[in-house]
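Contents: one structure, followed by commentary.
Removed: one protein chain of the complex. Kept in place: all other protein chains.
Chain lettering (A and B) follows the sequence in which the chains are written, and residue indices restart at 1 in each chain.
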Amino acid sequence: MILTNTTNYFAQLIDYLFEQMGLGGQILGYVIVAAIYLTFFAVAGLLLVYVERRVAAFFQLRLGPNRVGPWGLLQTIADALKLLAKEITGTERKDKLLYHAAYFLVIPAALIGLSVIPFSNGVQAYDLNIGVFFISAVSSVGVLGILFGGWGSNNKYSLIGGMRSGLQMISYELSAGLAILTIILMAGSLQMSEIINQQKDLWFIVKGHIPALIAFVIFVIAGTAESNRTPFDLPEGEAELGAGFHSEYSGMGFAYFFLAEFINMFIISAVAVTLFFGGWLAPFGITDSLPWQPLWGAVWFFVKVSGMIFLLMWFRWTFPRLRIDQLLTLEWKYLLPVGLLNIVLMAILVYYNIIL
Amino acid sequence: MDTVTLNTGDLKSQEYFLNMGPQHPATHGVLRLILTMDGEVVKNIEPDLGFIHRSIEKQCEYEGYKQIIHLTDRMDYLSAHINNEAVALAIEQALEIEVPERVKVIRTIMGELTRIASHLLWWGVMGMDVGALTTFMYAFRDREMINDIMEETCGARLTMSYSTPGGVMFDLHPNFVKRVKEFIPHLRSVIPKYDELLTGNVIFQKRMKGIGILSYEDAISHGASGPVARGSGVSCDRRKIAPYSALDKVDFKEIIYTEGDNLARYNVRMKEMLESLNIIEQLIDNIPDDGIQAKTKALIKLPKGEFLQRVETARGDLGVYIVSDGKKNPYRVKFRSPGFSNLNALIEMGKGHLIADVVAIMSTLDFVVPDIDR
Partner (left out) sequence: MSYIGNILGGIKTLLTGMKVTGGYFFPSVIGRKYTITRQYPDEPAIVADRFKGEVVMWHNENNEHRCTGCQACEIACPNGSIEIIWDRVLNEETGKKVKVIDQHIYHLGMCTMCNLCIQACPTNAIMWSTNFHNSTYDRSQLTKVLNKPGSKLMAGVEE
């Protein structure tokens, strides 16, 4: 039975190297795992930028990038090369420490968040027993980078963008947390792999019916807000603030913010898939009898995540942007009370065991 | 009971200046607004003009009357044809020539097409300004059809220079009637989609309703005109008050909303597009056939005197005021541009709103900066 198999391939690799080469091997193992994640980070980031541009184009009756490489696939790589070659410019009298610390905070925050996400059965850098909580905590570090960038740029537009971002992240963290808690009530665990195992008979969105559905809607809204995407892209707010907190970044500094934003979107989608749609589990177990189980798990995981990402993109290319006070009204007057009630409802359902 | 005083020490809130423009995505050109801000709240707005001043009025004094027309294309480039028409009408009025009926009808149809094109562009950009990026391409798809019609007949897509004193430059293209007739049902079918996509959207409604209220009195005292004034309940459509060209022969409604907020101005423009379609529909079937040029001299000289012609462009009331001393070029030309007065109203509307609202208000005012700053 594959579901009881809780082997972690990354842990096995490190253990194997430790047995072979001792402490040096262990460190080598860590480096290899880190390299794998960094590569994934870069490739997924670039691919997501491409997908976003392509999807946006089709929404807008265009074709999108289609010149560089087959179907324009190499376009984002060309863009990254261009950004690498660009001169690094900045404002005068910027706060140098904060200005440059900003993108060194955004990238690790996104990268660490990635580490506890189970890509497939056993494909997870570290199966932390407080995985979900860890992601919430780490994703809050990213906001510091944006705040630093906004403050350090010595630009009023950046400052407004940075402040908006802080306001938004802190507010929506609450709702996202409440939505996650609703599911935790059902799962009884914070561990990502355990949450997925709990869903082997039924996904949580079906199992928890009404409260789970409400939690999902809240989580998607809060997640969109946390990843700074339209209709919540106030920190960038291109019509109002030019480019918001990253107005004054050029070259790779700008690209780091950009990549981090897309990886955050991936993390939000991955968490949503893990919590509500059974992570790497195949729907109705249709591929359970096939060989190469971890591969199939990864396939299902990425299919589901793509669906979530597409939903976020659909939002982005349809909705207008909210105003800052409406953003807070939505959170404190709608999402938070509904979220709290939802938790109570879920608690009652779980206590009386009315979940499916 | 002791009152608790919060010791803020040296902490003070402080007003600051924010330069919006001349290079800013929301100002749609090179307009500079000096905003006095308190946090995100705009306390005062001070428009600073002059970044795209080309002294068109002064240039006109050195050009012949026929040559003035191509300069007016470059003022409000989105209603270029209506600008051309205004100058042509002013000159015809001075020379007391009667233009053929065909010219009148062509000018009216072209003018209404221009108005629709301008409003479509406004709609796309309006969506962009409030963050809905997809509206832009949808609006441009439909605007492109008008541009193609224009290109076929006038030879240019934006700056047509189509009207001349006493007539029009070219006769209609044989395809013109067919393509306009294709366009009318197309636009009628897409406007409900526009409403579904943007107008009905709850976020958009919240952004628009009750924001940037311009009262009836303020609209008049600031000299606002066009959809901006009509959104505040002022009846000011020059096409109704003093019909020019073939507008006296058609039946259409003047769209007036009384709320005076962003949504009212938005609705006025959306309804105006449909009303323009009605006007075109009434004229397109029987365009008279009596020539495209009245008899004019090769070198036009206006009699001594002062001549004023007011027309309704997509943005409002455009006045062309020509003072002639009987020579081949005018003594003085003054254009009363609608955008300038409407910009003035922004100062009143934007105060006390958030910066995002000021962007939305500016968008509903539908500026064309070269029109404000000739």
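Please note the rule applied: a contact is a pair of C-beta atoms (placed from the backbone, for glycine too) under 8 Å apart; a residue touches a chain by one contact, two chains touch by 3 or more.
These numbers come from a predicted model, not from an experiment.
Undergrad: Decide which residue listed in B:Thr36, B:Thr159, B:Gln282 or B:Asn344 touches the omitted chain of the complex.
TA: B:Thr159
Undergrad: Of B:Ile69, B:Ala88, B:Ile191 or B:Ala219, which sits in contact with the chain we cannot see?
TA: In the full complex, the listed residue that touches the missing chain is B:Ile69.
Undergrad: Of the listed residues A:Met21, A:Ala35, A:Leu63 or A:Ile170, which contacts the missing chain in the full complex?
TA: Touching the chain that is not displayed is residue A:Leu63.
Undergrad: Among B:Glu196, B:Glu217 or B:Asp325, choose the residue that contacts the chain missing from this document, as touch is defined above.
TA: Here the residue in touch with the unshown chain is B:Glu196.
Undergrad: Residue-wise, where is chain A in contact with the chain that is not depicted?
TA: Contacting residues on chain A, toward the hidden partner: 55, 58-59, 61-63, 66, 314-315, 317-319, 334, 338.
Undergrad: In the complete complex, the non-displayed chain touches which residues of chain B?
TA: Contact residues on chain B toward the absent chain are 63-64, 66-67, 69-71, 73, 134, 137-138, 141, 144, 148, 151-156, 159, 161, 164, 169-170, 173, 193, 196-198, 200-203, 205, 298.
Throughout what follows, only the chains that are shown with their structure count from here on.
Undergrad: Could you state the distance in Å from the CA-based centre of chain A to that of chain B?
TA: Computed value for the inter-centroid distance: 44 Å.
Undergrad: In the complex of these two chains, what residues of chain B are touching chain A?
TA: 16, 18, 24-26, 40, 127-134, 136-138, 141, 197-198, 201, 203-204, 206-207, 354-357, 359
Undergrad: Looking at the complex, which residues from chain A come into contact with chain B?
TA: My answer: residues 56, 59-62, 156-157, 160, 164, 230-231, 233-234, 237-242, 317-326.
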